[in-house]
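A single protein chain has been omitted; all remaining protein chains appear in their positions.
Take a look at chain A:
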Amino acid sequence: MTYDKLLASNEDQGTESIRLPNGLANSEKQTTFLHKRNHSRNLSTSSLKFKNTLKKKSIQHELYESPSRLQVFYTHLCYTILEVFGHIREFMRKWGLEQRKGAVDNNTEDFAPLFNSYESFHTRNVYVRNRDCFNRPICSVPGAEIELVERKSDDYNWTFYYTGEKIKVLNMGSYNYLGFAENNGPSSRCAIKSIEDFGVSSCSSRQELGTLRCHLELEELLARFIGVEAALVTGMGFATNALSIPAVIEKDCLILSDELNHVSLILGARLSGATIRVFKHNNVQDLESKLKKAIIDGHPLTRRPWKKIFIIVEGVYSMEGTITPLPEIIALKKKYKAYLYLDEAHSIGAVGPTGRGVVEHYGCDPRDVDVLMGTFSKSFGAAGGYVAGPQNLINHLKNSSHSHCYATSMSAPVCMQTKKTLEIIMGLDGTKEGQRRIKQLAENTRYFRDKLKKMGFVVYGNSGSPIVPAMLYMPPKVAFFNRLMLERKIAVVTVGFPATPLAGGRVRFCLSAAHTREMLDRALQAIDECGHLNGIKISKLNPPRTFQQVLEMENLQKNNSKFHK
C-alpha cells in the first residue's frame, strides 16, 4: 500500500496520529499511530502536536507543526546576515561612504535621540528592504478583486512614486469573510439613505448628544442575534477593547490572558491596572494550574484574595488561525468562579452554522460567557465594535466606559450598513442570502485548506477557521513570496518578525464568501508555483505535490470509491 493511498484512506476517516489531552474521551475512533504501520516517511510524534476539540458531530482538529531544526538554523542565519550587512551599511553611512537616506531630526544634537537605536537600525536595514510588501494603496472596493495603485521605487524602497497605473488583482488579504464589502448591495443602499437622514457624523459622545436612533436599533438587533440581554456599540473595534476592559476590570483583579492575544486586549488590560498573567496558547491545563495557584496564593504582595479573576481569550486568532477551546474554558470558569471575556473580532459572522461565532460553533450558551465582544470591520464590511452581555453590565458600561463618555459615537452610515448586513445574515430580509454566504465561506475554507495541505504546505490553525496561515519561516521568503504572487496578480499578506516569533514568517490567506471556485483554483495554481520556487512545501504530513497532481489524486480517489460501490 503506497503512502499516498494510506494517507488518503486515513484522511477519509478523519484520524491521524493524535495524542488526546486528558479528560477528552474518544471512544469511537481509537488513536492510530501512522508511523508504526508504514515506514516510507519517518514521522516522529515529537514534531507533530495535535489537539482535538470535541464538537458534537465531527472532530475538528488544530494543526501545529513545529519547524525542523534546519529551518530554524537557516532563519537565524538569514537574520545574522541581515545584521552583519546592516552594520556594514551603518558604518558606511556614518563615514559618508554611502548617502544617508531617510529623514533627520530638525532639533539640535543635544536633545536626547527620539528613537531607540536598535529600533531604528531594524527599520533602516530590515524593514525598508521589504517595505513594498506592506501598506499597498488600493483604489477600489476591498472585495474579492481589487485594484492596486501601482507604485515603484528607484532607490530600493526608501521613496515611492506612483506611475498612475492600476493593477487588478485577486484579493486574498482583506478581512472580507462574508463578502459584504460591496458598493452596490442592499447594505450600501441603506448606508446611502442614512447619510441623507443622519448626516455623516454626530460630533458628540454617546452620553452627551450623540445617541442616534439607529444606534439603539442596531444594539437591540445585535442583542437578539447573539442571544443576550443587551449590547453596546462603539465607533472603533480597537477602542472597544482598549476602553471597555478598564471599565469592567479594576486594579485588584487578576487577568489571565492567552499568549497570542491581540494588542488591543493587551492595551486594555494594561490600562485597567490589573495584574496580568499569561498562559500558553490554547493550553487549558496551563490555564487551570495558573487559576488554582492564583486563588490559593492571592495577590503576590499583599496576599489578599483577588477581587475578580478574568480569563481573556479570542474566538479566532488572526495570526495562527486557531480557535479557542471554549467548552473547556467555560467549564473551568464555572468550576473556579472566574469571569470570561471573549473577543470575537474575527469569528462573529464567519464561524458557526448561522454566523453567531465561536459560541455557536461549539454549541455553548452565550449567557455562559460574561462579556462578549466583537467587531464589525471584518464580516460585516463596516467599522466599529460592540460589547454584549447582561443588562446590568451594559448599563454599567454606559456609565463608565471611556468610549461612551468621551469618544464620538458611531457614524450613521456605518451603523446602518452593519444593521442591514446583520438583518441579511439573520434572514430577516426575507432572502436566504445570509445563509448562502455562510455556507459558501465554510465550503471555500474546507476546499482551500484541503488543497493547500495536500500540496505539502505547512498549514496552521483550526480546520473551521477562514484564516489560513502557511509557514514561510525565513525573512527573505516573506518578501519573495509576496512579490511573486503579485506578479501573478494575486494580493496576499505575508508577515514576519516582529508581528510573529522569530522563526515564524508566514503567509496568511483570508478567505471570503465572495471568492468563486475559479478564483480559488487560480490562487491555488499561483500558490503552487510560488511555493515551489520558495521551497516551502516542507510539511511532514504530505509530500510536495503540484496542484494538478492533487486534482488527479482526488479524481482517482473519487473513481475508486465509485468503483468500490
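Definition applied: contacts are C-beta pairs under 8 Å (C-beta built on N, C-alpha and C of every residue); 3 or more make two chains touch, one makes a residue touch a chain; residues count from 1.
Quick note on the criterion: contacts and distances are computed from a predicted model.
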Exercise for the section: Identify the UniProt protein name of the omitted chain, choosing among "Serine palmitoyltransferase 1", "3-isopropylmalate dehydratase", "Protein cornichon homolog 1" or "Embigin". Expected result: "Serine palmitoyltransferase 1"
Completion exercise
Given A:243, A:274, A:422 or A:438, the residue that touches the chain left out of view is A:243
Practice task
Could you tell which one of A:75, A:264 or A:444 touches the chain left off the display?
Solution key: A:264
Exercise for the section: Touching the absent chain in the whole complex: find that residue among A:66, A:392, A:431 or A:516. Expected result: A:392
Completion exercise
Touching the hidden chain, out of A:75, A:171 or A:322, is A:171
Completion exercise
On chain A, the omitted chain is touched by residues 103-107, 110-116, 119, 123, 127, 134-143, 146, 149, 171, 173-176, 181-184, 187-188, 191-192, 195-213, 216, 235-239, 242-243, 246, 248, 262-264, 267, 270-271, 292, 295-296, 305-309, 336-339, 370-371, 375-378, 380-383, 390, 392-393, 395-396, 398-400, 402-403, 405-408, 411, 413-414, 417, 491, 493
